[in-house]
Structures are given as structure tokens and as C-alpha cells.
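Note that this complex is displayed minus one protein chain, with the remaining chains in position.
On to subunit A.
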């Protein structure tokens, strides 16, 4: 239901388009409100992203300790398109320069995710929940909510930039500053982009999803550009804000003028967001939601669960298919790269497999997809938690629906959905790679026990107590962290073993060891059963 003003109003014209006096009134209190609401989540984001960047020099010193090793890396990057697509080109052989190469793009992406979540949370989500209406009934100017949301994102990104710049200052002050500013710049570009997208959608979820898709596109543009050229000069790279970050050439010959691109994009998008926001009514959007059917066919708790999670499953499926195709396409090239670098060979070996570099690369990619798939299953299982704490489960369970049947619907979507996305990832990989369909499907499916285990842990935590449920994110995050930086850091095996993924055979390449696969599956089944037993016994969350 849109209320976009198209024609100027007839008779007693009510004010100008974006009119109204004091349209920034109340920004201060709203900013304080936003910072207070985000007092936990933003510091967590900042610490995680900063740690990711700041831990890198030490890791690199271990792997590329000698000048010869670094020269080797430079050579391989110059000739290898696949690795450039993943990380971008190296502009300087110092540890600072290598840090910027290795994590710059990823840190930028994380900063962008943080920023888009912040902005949507304080704009569209407020309108969707109806809180904005009461806020706007007070002395709050029309531009104050958007302004305070953007300022919140600015504060978070500025702090992140500062952390990075200060933390890496030892590697070179100018480079650290450039990298910090670049990461914060990517964050703000996507903060302002989210501000625009939020004007078009009625739901916060959709606004976040669409902005994330744009972010994914920006990353792919950069990857495509970098695979084509060795120095980030491709037009495709320049089209992507993530590409600007690498083109700052932090720790190399810094190109400070690239900051103007960030500033320009941020300014243009900010103006656009304000213009759009001024042309619509509170709570309305430019893309109105379509009316639903007058008669529904949903008749079971399971059908409801599928209906609620359908969109997410489709989104993840497309994402995994696309990621599979991209990774599959990189596979051929990956082998040339590693061929003449003993250390990279070792890393890839540690990350994924022993024999056959193609297999090792594929195994590493399958492993990454598996770990990201764990995020899907945790999110999906925790829909139970969301439904319960938002009181939507209560009326459902007040019908002739048992708790187990209610939970089973969501869990079926979670566990079968994880299977589906891994199968699609396998299709994508073998499509991109061009052969080995069978082994790749097998490799992807072998990831499932570990994914299921993390999902079943979420079931257990939620079943024991709804307060514990979000702890499942912590566990999944830890597994991801271990899988991501563990091999590079050469963590001790007992620590690596904390992640269920460490126990899986590295396929393709290794022999399929059935015992860990069966064991993990068994544990997953047991945890799920225990969680469901707990869910039957405990009180329903009332608030």
C-alpha cells in the first residue's frame, strides 16, 4: 500500500516536499537511544573485525617469513587469476601490505554488513514495528531518524577505522591509516546504500537482504576485475566499493585520492536517501507489499514453518549455487598457483587435503561452504526461538499442535534445508569446475554431519532454556573462526578439535572415513533428541 506523493496536492497545499521546520530536531537523543540499544552488538562487531585484521601480521610472519617466500607469493599472484579473485592483488611485500591484501576485502565486507544492519535496524525496522510512529509524535524532525541511524553507523565505522589504524601503526602509519579509512569507507558506502534501500521496502528483513545482495555483487565485481588484471586496474574493480579499498594501495604507494570516491559515493547516496525519505509517509515504502490471498491453504504447523522460512531457504540456495560456481571456476587456476610455492601448498594442505592440489583446493572450498552452511542451520533452528520470544508461537501452540510437531516443522526446514544448500553448492562447484560431479557431491554431503551437529546444538540450547539459545551463534562463530584462521595459525590439534569440521575427512582427496561421519551424525541426533525433550518439559518463554 503505497503513499508516495506523485502529483502536488491540490487546494490548500500542505507545505513543501521535504518541508517542515527543525527537521533535524531530536537527532541527539535519537543517536543516544541508538547507541544505547547497540551497546553490546556494535562493540562485538568491532572487536571481531578488528581482531581479524590485527591478528594477520603475526600469521603472515609465520607463513611468509623470508623475503624469498614473499617474492614467491608475488610471482604466483602475478600469474594466478584465481587467487587474485579471492583476495585481490598485493601492492607491497611488507607485512602491512600483505595484511591489507589478505584481509582487506573481507574486513570491508564485514564492516559493510555491520553498517547495513545498523542502518536498517534504526530506520525501517523502527517503522515496521510501529515504534517510529510514537517517536515521531514527539519533537523529532523528519530527518532525525535517518540522521541518527547514519551517525550511529558513522560512529561504529570511525571506531573500526581507528582500531585498525592504531593497531597496525607498527607496520607503517600511513598504510594503517589508509587501510582503516578504506574499511570504514566501505562500511559507510553500504550504510548509506542501506538507507536508500530501506526507503523501498516495507520489511526490515527484505531491506537487509537486498542490501546484502548488492554487497555480494560488489564483491563479485571486484573478484572478476582482479582475476582479469594483476594490479586492480580493471573497470570492474573500479565499479565496486570493495575494489576501491584495495586500490587505496595501503602500505604501498597509498593513493589518497581514492578516498574521494568513497566520500562522493557516501555523499550522493546520503542525499538520495534524504530525498526519498522526504517524499514518503512514515511507515510507507516505494515498493508496496502485494496483498496476500483472501483464503489460505496453510493447514499444519509444518506448512507454516515452511512458509515462514521459504524466502530464506531460497536466498541461501541461490547464494550457495552461485558461490559453488565461482569457486568451481577458480579451481583450475588454483593449481598453477600453488604449484611452485611450498608454503601456500602447505597452507592449502593444512586447510583442506593432502594429495592433489585440485582436490585440496576443492576440499578447502567445500570446507568453507560447509562452515557458512552452519550459519544457515543455526539461523533456521533459531527461528523457533524467534517465534517463541515474539509470542507468535503461543497462539499456534494453543491450537491442537503439540510442541514437538511445532518444532519438527522448523527443524525439518533447518536440517533438510542444510542438505539442500550443500547439494546446490556441489552442483555449482562441479558446474564451475566442469567435471567430478560424483566426488564433489559426496564431499559436500560429508560436511552435513558437522553442520547438523551445530544445528542440533542450537536445538539443545533452545530446548534447555530460551535464554541460552543465542549461544548457538557463539558456538557456530567459534567453529567458523577455528576453521578460518586455525590452519594459518597452526593451532594445536586439541583446539582445532573443538570444531566439528576438524573431524571430517577432507574430501575430495582423502579416503572417506566413515567413523567420524557416523559419530557426528549420532551426536547430532542425540543432541536434537535431548533438546526436544527439554522443549517438552520447560516453560514457554513468556517475554
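One rule holds in what follows: a contact is a pair of C-beta atoms (placed from the backbone, for glycine too) under 8 Å apart; a residue touches a chain by one contact, two chains touch by 3 or more; residues count from 1.
Quick note on the criterion: contacts and distances are computed from a predicted model.
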For the chain that's not shown, choose its UniProt protein name out of "Hydrogenase", "Cbb3-type cytochrome c oxidase subunit", "NADH:ubiquinone oxidoreductase subunit M" or "ABC transporter ATP-binding protein". "ABC transporter ATP-binding protein"
One chain is left out of this view; which of A:50, A:100, A:113 or A:140 touches it in the full complex? A:140
Who touches the missing chain here, A:74, A:220, A:239 or A:282? A:282
Contacts of subunit A with the missing chain: which residues? 1-3, 5, 9-12, 14-16, 19-23, 25-26, 29-30, 33, 36-37, 40, 129-131, 133-142, 281-284, 288, 389, 543
